[in-house]
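For reference, the structure is listed below as structure tokens.
For this view, one protein chain was removed and the others were kept in their places.
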Amino acid sequence: MDVLGHLAAGFAAALTPGNLLMALLGSVLGTLVGVLPGLGPTAAIAILFPLTSVLAPIPAIIMLAGIYYGAMYGGSTTAILLNIPGEVAAVPTCLDGYPMAQQGRGGVALGIAAIGSFVAGTLGVVVLTFFAPLLADQALRFGPPEYFGLMVLALTVIVSLAGASLARGLAMALLGYLVSLVGLGPATAEPRFTFGFGPLMSGVDLIALVVGLFAISEVFLGLEEKRVAIAEKIGRVFPRWADVRQALPAMLRGTGIGFVLGLLPGCAPGVTVFMAYDVEKRLARDPERFGRGAIEGVASPEAANNATSSAGFVPLLALGIPASAPLAILLGGLMVYGLQPGPLLFQKNPEFVWTVIASLYVGNVILLILNLPLIGLWVWLTRVPFGILGPAILLLSFVGAYSVRNSMFDVAVSLVFGGLGWILRKYQWPLAPLLLAYILGPLLERFLLESLSMSGGSLGIFGRRPLALGLLLGAAVLLCTSLALVRYTQRRVRETTAQEMAL
Amino acid sequence: MRSTLARLVVGLLVLSLAPLAAAPPARADYPDKAIEIVVPFVAGGGTDLVARLVADYMGRKWKQPMLVVNKAGGGGVPGARAALKEARPDGYTMLMDIHTTSSMLIGASRTPALVLADRKYAGRIVRDPMVFAVKADAPWKTFKELSDWVKARPEELIWSSVGPAGPSRYTAYDWFTQIGVDPAKTKMVITPGAADSMQKLAGGHVLLAIHSVAEAHAMQQAGKIRVLAVLSPARVKYLPEVPTAEEQGVIKGVRVQWWAAAAFPAGTPETIVKKWEGALAEMTKDPEFLKGAERINMNIDFLPAAETQKFVEREVAGYTEMAEKIGIRR
Partner (left out) sequence: MTPRGREGPIVGGLLVLLGVLALREGWRLRELRETLVAGAVVGDDTFPLVIGVALVVLGAYMILLARLSSPRVDFPRGRVGGRMLVGAGAMVGYWFLAPWLGYTAATAVVALALYRGLGGYRWPAALALAAVSTAALYLMFRVWLLQPLPSGVLGG
């Protein structure tokens, strides 16, 4: 049978009422948990995973995929309306989504995010449908030196995330890197920066960090500003045609970046969203609009996020390599049901693979038709008086930080970073570089160590591998252009407002 | 008016706390509430899959929820400590214990964070032998050929290990010393996990990877890699065509393998551990359970409590000696 025949059979299975219901249920539950501040896709899948175990394999996986997509979207909702990303992938969405919400265009931002997610998700699944086994082999060509080049390239984004002051951005990035180093070293498993304190051996958990820096600090900042509701007027929900036209190229670019990079195992949405945001900022004729409600700044990372999520299914299904934490849990789910991912999966269980792929299409459609009307509900959530919302966010932050690793230490970490985040944000130190360095740092280190142990310590390995060399040269070029761009933006911003931009 | 409201509210609060009051149990038959199975690693990994399989079977058998709790990070030590030393020894917390958190940890450390006396084994569930794998189109057809090649040019061998002191490194050490190669001459690439290491092997970035059968099975079935030898006293059922290392006359004895056992805190009542031992023995004969194990390519090999204890003690001795010789015992 050819691809289309398989796909048609898949759709026939995915559209049975039972499976359709599972996709719907998964999307709703995923969005619901994702909307809760501090609970991102990883937490959502991990928490909801046991619920699916009562189902047969196919409906269970369909539901899990729905939860995954739904939680991703739910995360951007809180990012836009509350400035609290559920996880790193939603951080760039905050940068422009929240200003849009403050300007009373929160509805439009949510609408564009939904449409962007839909466009990218669908395009991503189309490519997945036709090229999955083919693309998987390409991903294998990326060895440690190539990944190292890619990470260096991604790190240059820090420069443009730094805002007006490069020194501030670099300081935050170094801080983020320092935080990421806590734990066991990759080469010797020797504790680093733990100072003999046992719990630090597990390192600082990503969710605890995000919950502290964004959710907890947000409550205290909100209290100071005597904020009653986030946005008085949320504005229209359905974006105008002009908005869509403005955002569409950004969506497509975001999709492209997100998908291509998402094919590489290890390139999680946290990385691609920052790159997509950066590209938009670079391409814009007036980059100073970014950070203050540029619609492209919402459309592109949202698209990249969803495209990466879809692309992540390629290495997952075709090679059994999960690209991110939620996908790792999905992989576990597949294996529990006896579906060993790998090229063989396509031959041995075609009905399963194609049903899942078809249900990814279905899931994207469900999310779109679910979310556009439901935006009103999400918005209503943020209209809840601050006196209720604040305590509720704090209570949820506690569970959110705890349930990733079931550790009270992680809760303590989130409280500490809550205090730190509050001070940093008050003094307008940008948090995005901190997070980016925190995510990329350990990868950069690992790939460098791996590359050099392959070459016996010689740096020549980066010169001998054309792709790695190309990526490193690309990073150098990007660094120079970003520096120039930052200078330019800085001047323009000073001219217009005499104020500094910060996250 | 206000007092009525207040009373109503207090009532609500009390109502919401009611489940708490009902909680203190009248010690009935074990188990009378949910049991936590602590997995000191991330969800989706080998240990996690075994734990979920066990949870599924036991949950149905005892009609009580079995919660798989992932406490990942720190090489598994904090999670294992949480289960064995910080949890109440009442039989409602079980650790899915593996070599990494027991024998290997103790062998490589002069002052281990956990010792054997900290746990009571109810039984070993899985024993998963190590395999030597090369890329599918590699020039070596047998383990002997590879060994001869390495003997001739050790500095050209780039191989991937999972973690700096994991099973792969010990296995490789055993192999290198038995064929007379200086391990320091070869190039070891330390990877964070089996999936990552397999990917490097399939992509040709490393020449050799040493993993357990369950970890290597998928890539082997997919035709991306070739398994040259299995390090086991006898061939394993998932790879019947692959000869053992001893069969090929390269490595004698088996000192390293992947295994998983059910462990309880040292203070757990003996009756509860006995009950688990019996249930595990039954479980490992259950056709439904075995079918599940086959799906995740886990070699079920049950060992009763006392023998598990002896097995782990033997392993500790082996790892202590090897760690000392490699120079990683601290």
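Per-chain residue numbering starts at 1, and chain names A and B are given in the order in which the chains are listed.
Here is the rule we use: a contact is a pair of C-beta atoms (placed from the backbone, for glycine too) under 8 Å apart; a residue touches a chain by one contact, two chains touch by 3 or more.
Remember, it's a predicted structure, so these values are computed and weren't measured experimentally.
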Listed residues A:365, A:412, A:467 or A:483, member touching the removed chain: A:412
Of A:104, A:186 or A:350, the one touching the omitted chain in the full complex: A:186
Which residue of A:368, A:399, A:467 or A:483 touches the chain not shown here: A:399
Missing-chain contacts mapped onto subunit A: 47-48, 50-51, 165, 167-168, 170-171, 174-175, 177-178, 181, 185-188, 190, 192-193, 216, 219-220, 223-224, 226, 386-388, 390-392, 394-395, 398-399, 402-403, 406, 408, 411-412, 415, 418-419, 426-428, 441, 444-445, 448-449, 452-453, 456-457, 500
Chain not shown, touching residues in subunit B: 2, 5-6, 8-10, 12-13, 15-17, 19-20, 23-25, 34, 36, 65, 67, 69, 164, 183-184, 188, 190, 327-328
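Keep in mind that, in the parts below, only the chains that are shown with their structure count from here on.
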Computed distance of Cα centres, subunit B from subunit A, in Å: 31
In the complex with subunit B, residue positions of subunit A that touch it: 46, 49-50, 53, 140-144, 183-184, 186-189, 198-199, 201-203, 205, 265-266, 319-322, 325, 328-333, 335-344, 405-407, 446, 449-450, 453-454, 456
Contacting residues of subunit B [partner subunit A, same complex]: 42-45, 48-49, 52-53, 56, 67-75, 77-78, 81-82, 113, 155, 158, 163-165, 187-192, 195-196, 199-200, 202-206, 217-219, 221-224, 292, 294-297
